[in-house]
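Each chain you see keeps its place in the complex, though not every chain is here.
We just call them A, B and C in the order they show up, numbering each chain from 1.
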Amino acid sequence: MSHHTYRVTEIVGTSPEGVDQAIRNGIDRASATLRELDWFEVTQIRGHLEDGRIAHVQVGLKVGFRLDE
Amino acid sequence: MSHHTYRVTEIVGTSPEGVDQAIRNGIDRASATLRELDWFEVTQIRGHLEDGRIAHVQVGLKVGFRLDE
Amino acid sequence: MSHHTYRVTEIVGTSPEGVDQAIRNGIDRASATLRELDWFEVTQIRGHLEDGRIAHVQVGLKVGFRLDE
């Protein structure tokens, strides 16, 4: 077939360590239930603070995956 | 586990009454099928007009909920 | 005829009471001079303060209406 359709799902990955690990945690969780993941795009970077320190970095992600024909 | 992943779903809540009720109607419907709802964010406020009056207010909402590990 | 064209006019409705009433006041005024109003979209919510209180809420609205063929 000459074309595909993709679906884009939005998630928020989190990590106490930093931005890259929050992205990886989010992608890991998404790949547990979705197949044919193709790309991601960061939509926002936020975080939760406790006692003047970063408790969790929260990275918004759009994740695209190919739908079956 | 030291971190969670959240999913964000986008809905449009509607109401003939106004903005707050449209938000509540959308959240009520979302909570009928989704557990662990955590936050929402208004993305747009629109409405449908009939005979020069507001028939329905339509409020776009992103709703975040925690995924199971 | 198989298609229509719509015009979009931009107004600011105001109210000392709140957001919903400001929207209704703006739509009421628009419907006094325009026919075939079809939809609205909120573009911004601002307000004027006097003596530390809200004197008027000001809601920016795009209002769409169908043009005659």
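Quick note on the criterion: a residue touches a chain if its C-beta (ideal position, glycine included) is under 8 Å from a C-beta of that chain, and two chains touch if they have at least 3 such contacts.
Given the structure is predicted, the values throughout are model-derived calculations rather than measurements.
Participant: What is the copy count for the full homomeric complex in this file, when 3 chains appear in place?
Facilitator: 12
Keep this in mind: only the chains that are shown with their structure count from here on.
Participant: So, what's the distance in Å between the C-alpha centres of chain B and chain A?
Facilitator: 21
Participant: Suppose each chain is reduced to the average of its Cα coordinates; what separation in Å results between chain A and chain C?
Facilitator: 38
Participant: Report, in whole Å, the distance between the mean C-alpha point of chain B and the mean C-alpha point of chain C.
Facilitator: 22
Participant: Hunt down the residues of chain C that sit against at least two other chains at once, touch-wise.
Facilitator: Where chain C is concerned, no single residue meets two or more other chains.
Participant: Considering only the defined contacts, which chain B positions touch chain A in the complex?
Facilitator: 2-10, 62, 64, 67
Participant: How about chain A: which of its residues touch chain B in the complex?
Facilitator: Touching chain B from chain A are residues 9-16, 22, 25-26, 29-30, 56, 58, 60.
Participant: Under the definition above, what is the set of chain B residues touching chain C in their complex?
Facilitator: 17-20, 44-49, 52-54, 57
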